[in-house]
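Pasting a structure below so you can have a look.
Left out: one protein chain. Kept in place: all the others.
The letters A, B and C name the chains in turn, as written, and every chain counts its residues from 1.
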């Protein structure tokens, strides 16, 4: 059997394989993103960028456990003004660059997206998991109405593809995706981290300086698969799967659940940027041995 | 230092230690629940009982992975009429018995609670994670309004303590708990399982017959701790912590997050009912070596 | 939990042991003891418990097509994928120098895994019972093991005409039996256990209950608070005879306690 074609597309964007770097992982400096691309990823999502520079929370900002980790970085970022240099560099190096942005109002998202478009990003990814200033502490992406409003406002301000990234900390993630679709998003990304917290019994206190953080890694793979499955059953947009992917079979599971591409985050802590090359190789072997010649054949086949 | 006192209370109910059997685990037959009690648990929560008997979903109904499991049992239960015999037996054996019930409307919950009161249950636990028939597929316990309505209707129909069990698949679990408190609940139980799904890449299909299931075990401990922490920061009721507890330090972490008692489920698959005795012993040793003489001293000390 | 994890295997062979009995062979190098079982998932159909009739690396389970799952299993071709969980449960133990091992119906599938290894260490009588000769199987494996073979059929089409418990009584009466091991329909098991107690011979009996999780948490297989999947399937005769449930009650899939 001939070598399988691992190329895929998310809407109009084509990728050499389905593996993208997830937001917040090695996505701060252009040099790191170029390295990730050269290590086998098909593209990168930048760290989430806001209007102003933020140093993030004090350490400890990460806590690792057997099957995953918690992080509460506090959205550290240089601010949109300083990030132009980074996006221009990754684009100049030929790296498909999806620019992640966060804000606490639709207008803020729209302004950030416009800057990213100007910098030359291939798409914007909306990180819809931030505290909503006008709300009551709930995340801005936790109701269909809020998601719809943000996406619509961004849609009105930019022409580049809009990827809406979902938080799994909701009762009906498919309804959120539906709202994003109706408002004009081009793709749905799922999932962001699952809210969690670690406590040290001996120290009698939370481990992370921010107490509550986001869980990622192997332990959330089943939550991510479920979210992608539910979303792709309800909404016609391409889905990008994220959460706990660490090997080629994990990627296949996400594709079969309905994803057209995936993102890899926490697994980078296990093998460095080289994980992308390894996972791409494993996916290719899986496809050969299971008789798949293209990614398209796998997308959504676990839906009966 | 003298032997620490592991006794605790949830509202007016006193327990010899903080360890209760979680709902859906060995909670179908009276004999199994008596055995769990004799193995060291301080009380049991029964399987969730509904109005009619249900055989549950076809197998596979469980899927184990490295740090937890998924289940989609489909709420198998003999129906409320046949369950009277079981509750009467556990009570007759002196086992503190919290009767779990599920329904798809407030009235159904109220009727079930009334029967459990008649059977002599020490409390009812409302399993607020079932599909809501009148809603759009969302769980009946996924909005404060729905939770409030169910709790209020049950409150109006029974005098025994009402424990409201929260689903973590929401954006703001503390708001749900607040609604339950306002409606007259006596305690909050958190968490039920985290929605997840396993796919077999080789078989190209979901593993569980119901496709989507609930995640439990070690992998959800951090979600449970976070939920208890958030709830106890917002609501004045006693909290019962559940999720991924498998050793004495896990119990201590939950107590420190704000729980007055805990429930143990999935860990029973690792050591049988004997886990209760083991965990109780570990908790006691932890208390001795860390200088705690009562459970009360630990409750909520991780809140700063 | 590690040992219980799902894995996929391929059907190596589907063997027709008799007109109505099939064995499926598959490769799995996990060690297994006589009397243990696995949860067999036929994708798209169902997952059911099956005792291992072959416990080596070339494993196998043996069944009669009675319902949807077993009929679909019997129709499989080599190469078909199966999901396997387990090795689950406890096992039969040889505790004396002379054992009477009794199998009724598909229960033969379970006890054969004890007959073979125990026959090389002790004097073993193996009594196989079935409704009719067509439902008998593994006689040859018993003979090759060196055990003394006894057969009973309800319709007299092979061996003793009548119940296998008649054979058990006769053997216990002739003396020299140190322990009884049995698997089969619960009525037969109960009859055997009663005889065992009458003659003062300790017994190990493998019982079946409807199973869901297989890992001791769902309570579906509870028998007087013992879990057949985890504490069993092999139980001591005295425990069973003193229990409320044995031979009388079982839990239905919905958890109602119904008569066996």
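Keep in mind that, in the parts below, contacts are C-beta pairs under 8 Å (C-beta built on N, C-alpha and C of every residue); 3 or more make two chains touch, one makes a residue touch a chain.
Bear in mind that the values here come from a model prediction, so they are computed numbers and not experimental data.
**Student:** Where does the absent chain touch, in terms of which shown chains it meets?
**Tutor:** When the full complex is considered, the omitted chain touches A.
**Student:** Out of A:18, A:78, A:96 or A:258, point to the residue that touches the absent chain in the complete complex.
**Tutor:** A:78
**Student:** Determine which one of A:18, A:196 or A:265 touches the chain that has been left out.
**Tutor:** A:265
**Student:** Check each of A:32, A:115, A:153 or A:211 against the chain that is not shown and name the one that touches it.
**Tutor:** A:32
**Student:** For chain A, which residues reach the chain that was dropped from this view?
**Tutor:** 24-29, 31-32, 34-35, 47, 53-56, 58-66, 69, 71, 73, 76-79, 82, 85, 200, 202-203, 205, 207, 209, 265-266, 268-270, 272
Criterion: only the chains that are shown with their structure count from here on.
**Student:** Starting from the Cα centroid of chain C, hunt down the chain whose centroid lies farthest away.
**Tutor:** That would be chain A.
**Student:** What chain lies closest to the overall centre, CA atoms only?
**Tutor:** B
**Student:** How many angstrom lie between the CA centroids of chain B and chain C, rounded to a whole number?
**Tutor:** Once rounded, the distance between the two centres reads 36 Å.
**Student:** Using mean C-alpha positions as chain centres, tell me how far chain A is from chain C in Å, no decimals.
**Tutor:** 51
**Student:** So which bits of chain B are touching at least two other chains?
**Tutor:** Chain B, residues with two or more chain partners: 65-66, 200, 202, 205.
**Student:** Of all the residues in chain C, which ones touch at least 2 other chains?
**Tutor:** Residues: none.
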